[in-house]
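Handing you a structure now.
What you see is the complex with one protein chain gone and the rest in place.
Chain naming follows the written order as A and B, and within any one chain the residues start at number 1.
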Amino acid sequence: MATVQFKGIVKKFGDNLVLNGVDVDIKDHEFVVIVGPSGCGKTTLLRMLAGLEEITDGEILIDNLLVNELHPSKREIAMVFQDYALYPHMTVEENMNFALRLRKMDKAEIASRVAEASNVLQLNKFLKRMPKQLSGGQRQRVAIGRAIVRKPKVFLFDEPLSNLDAKLREEMRVEIAKLYQRLNATIIYVTHDQVEAMTLAGRIVIMNHGIVQQVGSPIEVYRKPCNLFVAGFIGSPTMNFMTGKLALEGEALFFKNEDIKLSIPPYLLSDAKKHDGREVVLGVRPDDVLVERDGEKCSDKVQGVLEVCELLGHRENLYLKVGGMRVLATVEAFFNRSPGSAVTLCFNYKNMHVFDKATESRISE
Amino acid sequence: MDILKSIYEVVWFILLVAAGVAALEGYFYTHFKFYARAWFFPAVLGVFPALALAVFGGLLGGYTFKLWLYFLLAEAAIAAFFRYAVKGRHTVPYLLLAPAFVGLALLLVYPFVFEVYLSFHDLKLTTIMMWKNTGTLPFVGIDQYVKVFTTSPLSEVTFWALLGRTLLWTFSNVFFHVAGGFILALMLNNQIRFKGFYRTLLVIPWAMPQVVAVLAMRGEFHSTNGFVNILIGKLLAVFPFLAALGVAPVQWLTDYPLLTCTLINIWLGIPFMMVVILGGLQSISSSYYDAADIDGASYFQKLRFITMPLVRPVMMPAVTLGTVWTFNNINVIYLVTGQAGGTEQADILVSALYKAAFTYNRYSYSAAFAIVVFAMLFFFSVFYLKSFDAAKDER
Partner (left out) sequence: MKKEMSAAAKRRRLNHLLLHAGLFLFAAACVYPLLRIFSVSLRPGDKLVSMDLSLIPAGATFVSYAKLLGDTMFLRWLWNSLLITLATSFIGVSLASTAAYAFSRFRFPGKKVGMILLLSSQMIPAGMLILPLFLMIMKLKLMNTYLGMIIAYSVSSLPFSIWILKGYYDTIPRSLEEAALVDGTSQVGAFWRIILPLSTPALSIAFLFNFTTAWNEYLVARVVLFSSQQYTWTLGLFELQGQYITQWGMFAAGSMLVTIPVLCVFLYSSKWLISGLTLGSVKG
């Protein structure tokens, strides 16, 4: 029901620059996840949108209305806090209708909204309980319920799942996804967990050091990370990086370092001559390291040594050493070799990324 | 009805305080809110000094032009401060703080400043009527301070003797408080039965109203009826050889008043230290002791290398506070040695100060005395806290 725009947002805590010119446009009904390592400014950005943090410079607009100076309660937003922030001295019901009571809303209307929200979240049984009598997951649901009854323009989630254990986190992730389909509202969700970002988001905003690194759909940021940071941050296990130099040998372009020499096909880097002598970082996801296997569009074979195997179930992580370089490969289980044995591997060109070493930005197609 | 009248009186006063707080908040709010308006200066300079004159003039007993001028100047300074320095920032915290700090200013800072004023003048029984009528006092410069160091605040004991006695009193009390508290806390910090019961009984001296506790203990040190001497008598009957060691019932209150006071105060002060240290002991994770057990540490090694260092941060603030409290403790000595005519042998600085003011009515002298004592205590605390901070940084 609402659009949100960040225009040139700057935030300073004293001399400490936390956000350095953030511009993001969020469309109506969109589920946007802001993701980044801790200290990247993502929570600060959310809190500025909520009105809990002063804006040093820039403009925030909700539905094209400038909200910079507006009190949090006037912004028609609802927020789910990391520690849930349930009022310990109020029952679940009182927690949920607190905001409505403050607005002196009609009692029947309050009751119907609370009933509706508690139905959706299966909280009917707990309405008269105090927050400390609830489990973590239930508290989480109350916090979401408190947001829903408000019928706000924008929902803000501040790392809502980080206090839950792994299993509950997965459950709640699905719940939130369902809730989004049902509410069809604009949601802005902050997390440091890239799995949450990939599974929930319509669009992902990746931040680092107070700067937006890339904005795009989960597939875009996974397939075409625009710089080294995004490439390393998105995807699990982390992408393999190899540092080296590009060199022209005849017409063909080669990637070289002390341990390895790979030909770089033109569909990866066109205009080979331009790149001669460039220092680059080559990125390959562990899924695209093929061990003892052939593939379509695969690089030349390389010799390596198997160091450690990690069985995950249907997949297996192989820690390999190519010369002095460490490479991680994820393959189908079971890879029947003992540590120490020599293996041959190759890299899938289709999902290979080339980054400039100095600028760290992507140069491959 | 008497009771109704007293309730009425107190409720009326509380309402008065509430009204005062409301007026104060309104006063500051005006300054925060309208500091930038064109009419700010004329309005506040016109209204507030007049109001202040109406209220305080009545209280202080005069509507003189001079007083009004003071209010006007003060308001001008406050208004300028709000306009050019504060500029409407931090409204909420300052409004929240205002009542408490104005209360402190009136009842703590102002008396303190007044004490300084008194110490340079001469207020005593013979000049108090003159002060009441005219509001002026003879100025004597540092005479009172000279007297503090050269004459006795009471009838014979000197400042230096009092100082030595105070240091002895403070040191011995704090030492036994900490030592006793530590031993008791160590004993309580075991898995034993009736722990809660013992703990409850052990804090009783702290929990009892101090006046009751001290007066009762004073009775117990009475030479014939107090149980201390009765107990000594019974011990002597059972173990006659003790008499050869010089143990005998004594006239506690007249012969050893300071010792009596010290014993009573030690009895009073141990529970506080015990509870603080026990809190510290319980916060030490048992895994340290498990690790030390595996490393083969003995009980005393564990005490020395684990318990002591880990309890220290909890203990130090309490020890600082306890030192200041003991240094300032009038109650015990005053209640035990009584008022006029009582012995002077037990007096420490602060009790001599109180007696000089209210038994001997030497007001200005005691003011100078108080400031000397405060200065000593202040420098001790600053030095002590500094060294504590330094120790904190080292870790």
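Convention: a contact is a pair of C-beta atoms (placed from the backbone, for glycine too) under 8 Å apart; a residue touches a chain by one contact, two chains touch by 3 or more.
Predicted model, so just to flag it, every value in this text is computed and none were measured.
Of the listed residues B:F32, B:Y70 or B:W267, the one in contact with the hidden chain in the full complex is B:W267. Across A:L17, A:A99, A:A247 or A:V343, the single residue that touches the chain missing here is A:A99. Only one residue from B:Y198, B:Y288 or B:F305 touches the chain missing from this view: B:Y198. What chain B contributes to its contact with the hidden chain is residues 3, 6-7, 9-10, 13-14, 17, 59, 90, 92-94, 96-97, 99-101, 103-104, 107-108, 110-112, 114-115, 118, 184, 187-188, 190, 192-194, 198, 200-213, 215-220, 224-225, 227, 230, 267, 271, 275-276, 279-280, 313-314, 317-318, 321, 324, 327-331, 334-335, 338-339, 341, 349-351, 353-354, 357-358, 363, 366-367, 370-371, 373-374, 377-378, 381.
Contacts to the hidden chain, counted on chain A, fall at residues 47, 50-52, 71-73, 77-79, 81-83, 85, 87-89, 98-99, 102-103, 146, 150.
Assume only the chains that are shown with their structure count from here on.
Here the CA centre of chain A is 58 Å from the CA centre of chain B.
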